[in-house]
Every structure is written in C-alpha cells, then in structure tokens.
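Some chains have been omitted; the remaining ones sit where they do in the full complex.
Going in written order, the chains are labelled A, B, C and D, and every chain counts its residues from 1.
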Amino acid sequence: MRPDEVKLLLSGVESGVTTVDEALSALSALPVEDIDVARLDTHRELRQGMPEAIYAEGKTTEDVAKIARVLLAKSSGPVIATRVPAAMAAQLRTDIPTCVHHEEARLIVFRREQRRDLGRVAVVSAGTSDRAVAQEAAVVAEVAGAEVARINDVGVAGLHRLLAAQEEMHRADVVIVVAGMEGALASLVGGITAAPVVAVPTSVGYGASFDGLAALLAMLNSCAAGVAVMNIDNGFGAAMFALRLLRKLKP
Amino acid sequence: MRPDEVKLLLSGVESGVTTVDEALSALSALPVEDIDVARLDTHRELRQGMPEAIYAEGKTTEDVAKIARVLLAKSSGPVIATRVPAAMAAQLRTDIPTCVHHEEARLIVFRREQRRDLGRVAVVSAGTSDRAVAQEAAVVAEVAGAEVARINDVGVAGLHRLLAAQEEMHRADVVIVVAGMEGALASLVGGITAAPVVAVPTSVGYGASFDGLAALLAMLNSCAAGVAVMNIDNGFGAAMFALRLLRKLKP
Amino acid sequence: MRPDEVKLLLSGVESGVTTVDEALSALSALPVEDIDVARLDTHRELRQGMPEAIYAEGKTTEDVAKIARVLLAKSSGPVIATRVPAAMAAQLRTDIPTCVHHEEARLIVFRREQRRDLGRVAVVSAGTSDRAVAQEAAVVAEVAGAEVARINDVGVAGLHRLLAAQEEMHRADVVIVVAGMEGALASLVGGITAAPVVAVPTSVGYGASFDGLAALLAMLNSCAAGVAVMNIDNGFGAAMFALRLLRKLKP
Amino acid sequence: MRPDEVKLLLSGVESGVTTVDEALSALSALPVEDIDVARLDTHRELRQGMPEAIYAEGKTTEDVAKIARVLLAKSSGPVIATRVPAAMAAQLRTDIPTCVHHEEARLIVFRREQRRDLGRVAVVSAGTSDRAVAQEAAVVAEVAGAEVARINDVGVAGLHRLLAAQEEMHRADVVIVVAGMEGALASLVGGITAAPVVAVPTSVGYGASFDGLAALLAMLNSCAAGVAVMNIDNGFGAAMFALRLLRKLKP
C-alpha cells in the first residue's frame, strides 16, 4: 500500500465514501511488503556506493551475466562479481564488453564508483600466495572509491620490510592484514599502528595449517588489542567492512 | 645512546678529540634500545586516550595494585583492570579508594578519560547471560570517552525488539554485537545497519555450543558482508577495536 | 498505536476534525513498536499453551522468582523454570509455595496447562543416566497438556525391551529418544515406528564420547530416514518441538 | 512359518495326526524370519505412501534401474532415486521412460503418490546455492502427496523478504529451513512461526564454514525453542521427517 493509496483511502473516509470500519480493516491488512519496500529504500540509500556483489563460484556464466545486467539497471553504484573462474571471466568480457577483469583477484568489475576520495585503506599481505586474497580486498575497496596502498610480502620472519612500511600504515584509515600459515602478521601490525586492523586468515599453508584454521585461531587470539577477524580467504568481506568504516568517516 | 650523547660525540669530532672512524664505530654500535625509546614515545602519543589495561585473572591483588599505580604515574590516560574477581575488586577499592568497580563487567576503572565526545558506540546483546561481556565492551568504550548506547536482550527469536532498536543503531559510528548460542544476531544487525559491525561470540550455551565455538563459526560465516569478529567473550577487545575506529573519526 | 487509536484517528477524519494530511502523517509515523505489539499478540495467541520457560542456571534465585511472578501475571498459560539447582529449588518452593519441583528433571513448574488432551508423546531413554534429560522432556510436555509415556532403560544392547515397547511407540504422535554413549537408540526407534522421531543426544559417557559429541554425530547420521536431532542434553527443546507438532494435530 | 502352515499344524493336532508335543516342538522352532515377515507387513502398511528411495551416488546405473524395477513391482507407493548424477539420469530416462527427472534436486521419480492432500510443507531456503537441497526436500514431499510452498532466497541479511513470507509459513503444517553459511535462518523462522521447524544445514560457504559445520552447530544451538536439525545437506531426510508428521495429521 503506497502512500498515495493510503491518502486515497483517507480521502474516502473524509468524503464518506468509506466508513471508518472499512478503512480500519484496510489499514490493519496493511501488507508487510509495503513497509518493507519503504525500508528497502532507506536501506539502499544508506548503502549507496557499496558494491553490489555476485558470488560467481557455482553459478553459470549465463546467471552471472543476467544478474549483473539487472544490478546495473536497478542501481547506480558499483557492481562486481567475485570468485570468477578464468573461463567464465573470458566469456563475461565477450558478453559485457565494458566489464574489467582483475585476474589475480578473480574479480569482474561491471561498474565502479566514480568518486575516489572515500578514504585510505592499507592492504598488507604476508607471502606471495596470500596475494589473491589481498588483491580481492584491494580491488573491492578501490571499486567503491577508496584509495588503496598495497604492501606485499611483509612476512614476520623478515621484520625489516614491515618496519619500513610503518609510515604507510599510519596514513591509512583502516589496515587490512592478509596472512596464512601462522597468521602472526596481524599481531605485529596491530602493535605498530593505531589504526583499526582487520585480519583475514588465508588457507595458505600445508599440514597442520588445516586450510587456514591455524591462522584463524592465531588472529582471534592476537595479543594486540583491537584486531578484528574475517572468515578464511574472505578478502571481499574485509573490504566491505572497511568500506562501512570509511563511509562513517566520509559520509 | 641519548640525543645528548650523540651531540657530545659529534662535538668531539668537531673539536678533533674524536676521529671520524671512532665516531663511526660508536654510532654503528648505536644500541637498539634508544631507537626504541623514541619509537615508544611516538607510539604512546598515537595511542593517547586508549585505556591501559591490566588483565587481572591469574594475578595477585598486590600485583594488580602495583601495576595500576605505575600506569597511573607514567601515563595520563585511562587505566583499567579487566576480569577482576569479586574478592580482588573489594580489596582494590580499599587499597586505591578512587577506583570504580563495574561488577557485571568485572572491571575496575582507576582513571577514566575526561573527554566524552569520542563518538558513539552501540552495544547490542542477545540474552541476559551475554550481558557481562556486553558490559565489558560498553564500560571500556565509555572509559575512553565514547558515548555508549546499550541495547540488551535483543534475541533473534523475538525480531520486533531488534527492529525497534534500528534507529539507535543507525546513529552509532560502530555497532558491537554480543551473542552466544547460535550467534545469529550479528548477521541480522549486519543486515539492518550500514555501520561497521564488530561481533563478539560468547561462551553462553550448552551442549554443542562447545563454549562459544558455534557462535564464533556462525559469526565468521555471516552472510551480511562486513561483519568482523573478535575472540570468544572478548568484550574488551571489541571496545579497543571500536576505539581505534573512533579515534580515526575524531582524532 | 492500538486499533482503537487508529479508529479514533479515522473518526477524526470522518468528522472533519482531522485533515487527510494530518492523518496520513500520523499513520506514516506508525511506530514499529506498535506493529510489533500486534505481532506479539498474534504470536502469543498462536503459542497459547506453550510453556513460558526460565533458564535458571546462572541466574540468582531472586531473579528467577521475579521473572516467574511477571510471567504468571502477564500470561495465562504454563510457566516453568529449567535447570534449577537443588538449593534454588528449595528456596523457590518457600517463596512461591504453589510451585512444584521435579527433582530428577531439575524443573520447577509454577503453573501448568489445565488441558490434558494435547496428544501423546513417548519419551524413550537408553540408560539410567539419561533419565534426567528424558524427565525434562517428559515433564515439559505434560505441563503443556500432552499425555506422556515414559519408556526407560531401553538400551540397544538389550533389544527385547525395545521390541516390547513397540506398541507404546506406535500409539504416540511423536517419539522423543534420549540417549548418550553411541546414540544408536534413535536409529532403532526410527526403524520400528512410523511416528516422527526427535533424538536428544546426552552428555552421558566417557572418553571418546566427548561430552555427547559421539551421540550427536551418530544421531545426525541415522540410517533411519526421518530422525531429527536436538542439541546435546536439550530435553526441554525436544519437548517444545513435540508441542509444536501436537498443536498442529489438535489446534 | 506362514499363518496357513500354523493352521495346518493345529488341524493336525485337532485331527490327532500330530501330537501336542510334536506341535509344541514345531512351534518353539518358529523361525524368526516368519515373525519378521509378518512384522514387515505391518511395517509396510504403516509406511504406506512414504517414498521408497534409492541412494544413487556410488551405484551403477544398472543397479539403480534394477532396484527401481523391483520396488515398482513389490510396492504400490512412490519410488524415487536420490543424488542421481546427470549422466545416470539421462540413461535412466531412456531405460525407464515413465520416470521424471528433477535436475536441480538431483532426483528421479519413478512413481509418485496419487493422493495430493497429505498436508502442507513450507520449504524455506536462504541463498541460491542452498536451492539444490531445498528442492530435494520439496520434491520428495510432493512425490509423497504433500502440498509444498517454496520460499527461496530469504536471507537473514534482508529481513523484509522473510517477513513477507510469514503468512505462507503460518499456513504450513511443518516448515523446513535450508541454510548454509551461519545458518541463522532457522532461528528466525523458529521465532516467527508456531509450526514445527526442521532445519537442514547445507555445505554452502567457504573458509570456516567447514563444509556445513558452522551452520550445523548454529542450528543445534538455536535460541528459538523447538527447532530440530537434520544432517548436513540432508534435504531428503527433512522431507521424510515432515512426512512422518503429516501422516500423523492425516492418517
């Protein structure tokens, strides 16, 4: 029931066409959907600029293309697909030529945010094998308008590289740390920067890393107070969390 | 090697008392500690206002009191003790009469930040048994100068209470969600607010909750993009993370 | 905004006291709470007869008594407290003399449903140590008006007792199976009855039972199609699930 | 020993052909199998209408076809195969042309129940990737004569869709909730409907979802009293459980 419908109803009461009881009955049947539509609008407005994302893994290329077209049509903000297999990416670039493929990040960007001043994110990663996840986080943040500093290969066993990047981290509004194996990088970064640190464990490692469990537990137990943790390999989620922060900083 | 010592050395070179090679040798032996003192200062300045915290569990009352006195003396910011057993709290209030005991939060506040305008934190908790952890988060945030809105008993099985609190969450700069059992509250809050959501699983529950593991895993797998997770029962850590955010918003 | 308030508003429009726009504005401000009150009412009506339950563990006796009094006042259906420690039970019986203590089930019943014809539940338990959980399920179901058949000590190692009870199970509308150790009883009961089977693993056992995990996993993997599982030791939940079924059968 | 054989024996006693002791001896040797045949009959009668199911995964197409033919011959109720790989499905449709393939549900229906009034099941699923499991539950229930309402893509992060479907759930005799990731949907549905809720965790998710473990634990710990849980991805089992309920409602 749209506002104009309610108005029509009230006019009916006013003019005597509708009795009070009829109107009461109509209003009490006020469908939940309509309230929700309103809520949805508010909601959409609040999320303005947050990427609409399609999780491509397990979907057909046709489905991804179709959803992408709907999202492009129904919204004006950034639209991306995540975890896109190589073959699907090739096909999507043929189907929707305006899209951009980020190979390492396994992302397709259908439309990015025009604005580029949303704030500054530092994405710190430990080893070369963590880079896919780090790139996912970095590209998603960029697509939504953030400025991103990538700090790669900053392993805890080679402390000097981390210390050298300290300045870069201090300038960031939020630091995303991506690390597999023992995940110790999160604690270190937490100790040398005052920025909020979002840690992403990766499934990199073998043996008793148990597909990222070791890094996940380590990050949850970080002795550096103020480190929050995302799911294993969830670079996309880390970026989305960072974007929530940035939109508070620069609404 | 303090700055004045370096100056003395350089003066020696200038006056010819010390040769270039002697000075080079002395400087190359430049002890790491002194660099660290400098780094420590910078660091302390950056963390200005963050509570200095003593983890009381497993320490003697004497130790806690002693550390508290040192922290009060060496710093000017807030000083607290966390996880304080009831008996220790009673004794500490006798020993250091100016301290304040937050019973439910198991916290002792030795000194709080004067400033109260650091920003707004909403602490949402699911059940009555999650309240100790929620209070820990809330009091730590307040002690550091944040304004805190407490939203308690907002279980997912009674959706209406959560929806009623929606407005309150929208006004917050960061939302901390504290929940045990199935931990679903984090996803719901993530879905109805655009603020960054920090989820704290609690060890509340029985049977297959496995002391908070169920809630922890649920929160890590939240379908609401942009929810970050803390260790089980770590209300203190959630507050510290929130404070890092707030200090970026209002430096 | 209660229905009578809306009616008043509409009457105002009808009588010309209120303009259409004023009414529209008032209705659009329709607070969520009021919708929720309505929803709550509907909901309460639907749940009529379901026990209002207080989880006593970790609460003070005062809190339990207080909540019980509120629930007795605000509702007309059954009111119980679960997981009541012995000492608390003694105190509650002094404070609220009308309540009944079920020692083995660790339950206090403050008020039970008058109706006793809600349907028939069979509660089957494996060993003597599973009986506390079985009793919790049985008493909760009885309190809400169900007829309960208790079938105890029906271990899988002594098959004849189980077969002897077959008839009893066939007459039940729903069968609750309570078993620790290897939890095999659920599969057996599932195989010999056509009724819906709700399995409750218990934490009974030692060594590699891992506090009920062995029984939980066994029940989830039951080869008898149509066995659903509750949390470890959750006799209360099993009864609540059974009551949902019974109320569908005899609304 | 069939009833007619026993009758023959008794006639022998009556006519004096057989002595009492001979008959006693013959009866005491009464083979268990014969009792079982009887029991099987009773049993089969009770299960009348429940689908006879072939778990196809790991079997050869020949085996599945052969078992299907036997089941079609020996019984008169519905016959299905579950977890049928695409290639096997194609072959089966050639071999047994009357069968119907439900691709998404990975089911082959060889014969369905004629009756369609067994009651009403709502199958609620969270994301598009949960749909295979939801379809398995839905088709199995339909095949046995239930009316099924499918409510898809009702994620907890978009609450409005769930609320919109509330009415649909209220009309159902039993609600099956299918969800992966954090599995929170079960608690929500449990909170807004009074119907029995059967939760099916799915292996959808990545990282710390641990192939459905996160959703499984969350559902077992649901704060909505009266939610029962099936094995991970076990849509078939959820339907079978629901059918047990429905057959109690409409015998």
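Brief remarks on what is shown
Just so we're on the same page, a residue touches a chain if its C-beta (ideal position, glycine included) is under 8 Å from a C-beta of that chain, and two chains touch if they have at least 3 such contacts.
Keep in mind the model is a prediction, meaning the values are calculated, not measured.
Within the whole complex of this structure, the shared sequence is present as 8 copies, and 4 of these are drawn in position.
Criterion: only the chains that are shown with their structure count from here on.
If each chain is reduced to the centroid of its CA atoms, chain A and chain B end up 25 Å from each other. In this assembly, the C-alpha centroid of chain B lies 51 Å from the C-alpha centroid of chain D. For the pair chain A and chain D, the distance between C-alpha centroids works out to 39 Å. Multi-chain contact residues of chain C (touching two or more other chains): 35, 216, 231-232.
Across the complex, chain C meets chain A through its residues 3, 6-7, 10-11, 13-14, 16, 19-20, 23-24, 27-28, 35. Of all residues in chain C, only 43, 46-47, 50, 53, 170, 173-174, 192, 194-198, 216, 220-221, 225-232, 236-238, 240-241, 243-245, 247-249 touch chain D in the complex they form. Residues 126-127, 155-159, 163, 181-184, 186-188, 190-192, 205, 207-210, 213-215, 217-225 of chain D are the ones that touch chain B when the two sit in their complex.
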